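All protein chains of the complex are present and in place, except for one that has been dropped.
And now, chain A:
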Amino acid sequence: MEELLNDVVPQEDLERFERKYQQENKVNGEVSIETKFEYACCLVRSRYTNDIRKGIMILEDLAHVHPEGKRDYIYYLAFGNARIKNYTEGLKYCRAFLDIESNDQVRALEEHIKKQSDKEVAKGMAVAGGAALVLGSIIGLGIAMARK
C-alpha cells in the first residue's frame, strides 16, 4: 500500500491528460466522462496537494453524474484523500465502498489509513503534551517571579 500511495504520476502523463481535458472543454464546451476520469486518476497521483484536491473535486462530481462508475470513483476518492492525509474522509469512502462490496484492495487501503491516522493522533498528543509542559513552566515561572 505504501508503494502505491508514494508512487507519483510521471509529469508528462499528467500533462497529456490535462491537454486532452482542456481540448475537449474548448472544442465541445464539455468534457467526456472518460477524459474526466483519466485526468482525475492522474491528478490524485500527483506530488502536489492542489492537484490532488482538484482530482478529488472531479471525482466527487463524477460520482454524482455517473453512478455506473461509482465503484472506481469511491476508491480513488479514498486514495486521494489518503495521499493528502485527509484520513477521516479517506476512511469514510473506504467504508462506503466496503458496505457495498467486499474487496481486499479497499480493505488494504482502509487498514493503511487507520494506521497512519493513529500515528498522526499519537504525534499530535505528543506535541500537545509538550506544549502544555512548556506553557505550564512559563506560567509557573511567571507566578514564581510575581511572588518575588
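Worth pointing out:
Note that in this section contacts are C-beta pairs under 8 Å (C-beta built on N, C-alpha and C of every residue); 3 or more make two chains touch, one makes a residue touch a chain; residues count from 1.
Basically, contacts and distances are computed from a predicted model.
Its UniProt record calls the unshown chain "Ras-related protein Rab-14", which is the correct pick from "Ras-related protein Rab-14", "Methyltransferase domain-containing protein", "tRNA-guanine(15) transglycosylase-like protein" or "Serine/threonine-protein phosphatase".
On the side of chain A, the interface with the absent chain consists of residues 1, 3-4, 9-10, 13, 17, 34, 37-38, 41-42, 69, 71-72, 75-76, 79, 101, 103-105, using the contact rule stated above.
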